[in-house]
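For reference, the structure discussed in these notes is given below.
With one protein chain withheld, the remaining protein chains of the complex are depicted in position.
Then we have chain A:
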C-alpha cells in the first residue's frame, strides 16, 4: 500500500533543538549576567549586538576621520599653522594626501610633516600677496573722510 502523507495522529518533533539554541548562544558567551546562559535573554541581547555592530560599522568611518583631523590639527599647531590653513594650502599646492596618511606622517615621520607644513605656509603667504594685488587704488574711485560738525 502506498502512503503519500503521514497520518494525522503522527507529529513531527524537533530533534536538533540543542544546536539551534547553541547557534545563538555562541555569540553571547562573552556577555555579562544571565544573558550568556539563558536562551530567551540571549536572543534579545544578541539581536541588539548585531544591530549595533552594523550601525557602528558606518559610524567608524566618521569617528576615524575626526580622529585624524584632531591629530593633524595638533601636529600643524606645533609648527605654527592652524588646520584649515594647512589643509587648504596643501590642496592648493596640488598635494593630494588624505587625512589618514597625513596623520600617520605626523606620528611616524616628523621631518616630512615639518616640510609639508613649511610648504603650506609658503603657499599661504603667496596667496596673501596675490590677494593684495598691485597696491594701487582702482580707477574712478575717490575716498574721502566725512567730517561731522
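Rule of thumb we're sticking to: a contact is a pair of C-beta atoms (placed from the backbone, for glycine too) under 8 Å apart; a residue touches a chain by one contact, two chains touch by 3 or more; residues count from 1.
One rule holds for everything that comes next: contacts and distances are computed from a predicted model.
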> Missing chain's UniProt protein name, "Large ribosomal subunit protein bL21m", "Serine/threonine protein phosphatase 2A regulatory subunit", "Histidine-containing phosphotransfer protein" or "Dynein light chain Tctex-type 1"?
Replying inline: "Large ribosomal subunit protein bL21m"
> So that we can see where the missing chain sits, which residues of chain A does it touch?
Replying inline: 47-48, 50-51, 53-54, 57, 93-98, 100-101, 104-105, 108-109, 111-112, 115-116, 119, 125-126, 128-129, 131-132, 137, 143, 145
